[in-house]
Every structure is written in structure tokens, then in C-alpha cells.
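First the structure, then my questions, so here it is.
A single protein chain has been omitted from the complex, and every remaining protein chain is retained in its original position.
For chain A:
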Amino acid sequence: MSLDKATVARIARLARIRVEDEQLEPLRRELNNILGWVEQLGEVDTAGVEPMTSVTPMTLRTRVDAVTDGGYPEKVVANAPDGVEHFFAVPKVIE
């Protein structure tokens, strides 16, 4: 599978990274180079093999469904580039 420029532009959009038009071609070559290399995994017989989702066999712990944290909004927003009181501020989303 080889990427074309349109696909690279689509990936960049999905990843929310602005890529200038003139960067698309070099980026396409780089990504194809890496993807071409990882495609060797196709030669491994994985019939009947379970995909690994956890390196240590474990079941996730559960706990009582109760509020155990919080109550410090000023800490939550302390690092916000832009904020109003205890809110994060972003450019207008709804017209």
C-alpha cells in the first residue's frame, strides 16, 4: 500500500496538524518509506493468534462508583492558555 499526496493530506487533517502543500511530497516519501518497512509483518503467520492488548495478564480493577477526587477547579485550569474564571476559553465554535 503506497500513500498518495491526497491521503497524506487526509492523515494530517485527521491528526489536526497543519501541513503546507509543499511539505506533502517529502512527507509522503518519508511515511511510505516507514510503511514499506513495517509491511514485512504481513509475512508472519498469525492465524489463530490473539492480538496482545496487555503485556501482563490482568483484569482491570474495579472500585466503588463514588466521587473520589475533585473540588479544585482552579488547579484544573491553572495552565490554560486562555480562560475565564473556571472555564477554558476557545475560539467561537457556533455561529
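Here is the rule we go by: a contact is a pair of C-beta atoms (placed from the backbone, for glycine too) under 8 Å apart; a residue touches a chain by one contact, two chains touch by 3 or more; residues count from 1.
Throughout what follows, contacts and distances are computed from a predicted model.
UniProt records the chain missing from this view under the protein name "Glutamyl-tRNA(Gln) amidotransferase subunit A", selected from "histidine kinase", "Phosphate transport system ATP-binding protein", "Glutamyl-tRNA(Gln) amidotransferase subunit A" or "ABC transporter permease". On the side of chain A, touch with the chain left out of the figure occurs at residues 1, 3, 7-8, 11-19, 27, 30-31, 33-35, 37-38, 40-42, 44, 46, 49-56, 58, 60-61, 63, 72, 75-82, 88, 90-93.
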